[in-house]
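Note that one protein chain is taken out, while the other chains of the complex remain in position.
And then chain A:
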Amino acid sequence: MMPLKKSNHRSEKKIIPLFFSGMTWFSSVLILLIFLGLILELFGQGQLAFSTFGFDFLTNEVWNPVTKQFSARAALIGTLVSSFIGVMIALPVSFGCAYCLSEILPKKVAKYITAATQLLAAIPSIIFGMWGFFVVVPGMANYVQPFLKWIFGDVPFLQLLFSGGTFGIGILTAGIILAVMITPFITAVMQEAFSNTPAMLKESAYSLGATRWEVMHHVTLPWVQKVVVGGVVLGWGRALGETMAVTFVIGNAHHAGWSLFMPSNTIASLIALEFPESAAGSLKMSSLMALGSVLMLISFIVLFCSQFLLRQVFKTR
C-alpha cells in the first residue's frame, strides 16, 4: 500500500505543474497567434490597395473616393505630428507632476492629487473630444492662435508653422488634446517609478550635501530611466491610436502642410470616419485596411526605437 500511495502522490505532484505549465504555454502561444492572425488579416485585406497603388500609397497625398485614388501620406503625417506634439507637451508636464507628487508634496495632499490624475485617465475619450471642441477650440481661435501668429508671424521658417486661418481647429489643437489625455498615463507610470527608487540612495546623496535638483538628476532619474521611457511609449501608443477625441478637433481634411493651424487627419480617425460608408471588398475598404496595417507598423517602429534607445543608454554606462 505504501509504495502505491507514494507514487500517487508523486504523479499528483507531476500533473499539477504540468497542467499549469501547459496553461501558461497555451496562453502565451494564443496571444502570439491572435497577434499573427491580426497582422495577416490586416495585410491580406489591404493587399488590393498595396498592389493597386504600390509604394505611392505611402507617399501620395490624394484621397479621392470619386476617382478611386487612395493614399496614406496626409493621414500618416497627421498621425505622427499630432501624437509627437502630444508627447512633447505631456512629457515635461507629467514628469513635473509625478516628481512633485512623490518627492515634494506631503503624502496626505499627494494622495488626493494622485486620485485625481487617475480619474483623469478614466475619462472616456469622447468626453475629451467634446471638451476640446466646445472649450479648447474657441480658446485656440480667439487667443492662442492669434497670439502665436503675432509672435512667430514674421520669423522665417517658423512662420510656416503658424500660417493659415485661425479657426481653432487643426493639428496643434489635436496635439494639445492628446497631451491632456496621455498625461495621466505617463504620470502614473513615472510616479510608480519614483516611489520605487530606494530611499537609501536618495538619503545618502542628501547626506553628502546634494541639492534636490542634484538628487533628481543624478540619483532618481538614472534609476527610473527605463520605466520613464516605457511610460512615454505607452502614452505615445495611445496618442497614435486615439480616434474620437481627435476627430472632433483636427478638422478631418486630407492635407499635410507645414502649418500647425491647418486641418488635417490621422489614420485612426480616417478609418473611423470612412469605414461605415465603404462597400465590402471595394478598393476603398482595402485602402482603409492598408491604413490600419500602416498604423500597426508605426506602433511597432515606435516600440522598437524605444527599446533600441534604452539599449544604447545602458551600453554607455
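Operating definition for what follows: a residue touches a chain if its C-beta (ideal position, glycine included) is under 8 Å from a C-beta of that chain, and two chains touch if they have at least 3 such contacts; residues count from 1.
Keep in mind that, in the parts below, contacts and distances are computed from a predicted model.
S.K.: Among "Glycosyl hydrolase BNR repeat-containing glycosyl hydrolase", "Phosphate-binding protein PstS", "Beta-methylgalactoside transporter inner membrane component" or "Flagellar assembly factor FliW", find the name that the UniProt record gives to the complex chain excluded from display.
M.R.: "Phosphate-binding protein PstS"
S.K.: Of A:Val66, A:Ala122 or A:Met200, which sits in contact with the chain we cannot see?
M.R.: Looking across A:Val66, A:Ala122 or A:Met200, the contact with the absent chain belongs to A:Val66.
S.K.: Looking beyond the chains shown, say which of A:Trp25, A:Phe134, A:Phe147 or A:Trp258 touches the absent one.
M.R.: A:Phe134
S.K.: Using the touch definition up top, pick the residue from A:Gly78, A:Gly235 or A:Pro263 that touches the left-out chain.
M.R.: In the complete complex, the chain left out is touched by residue A:Pro263.
S.K.: Spell out, residue by residue, where the missing chain touches chain A.
M.R.: Within chain A, the residues that touch the unshown chain are 62-67, 133-134, 137-138, 141, 165, 167-169, 247-248, 251-254, 263, 273-274, 276-280.
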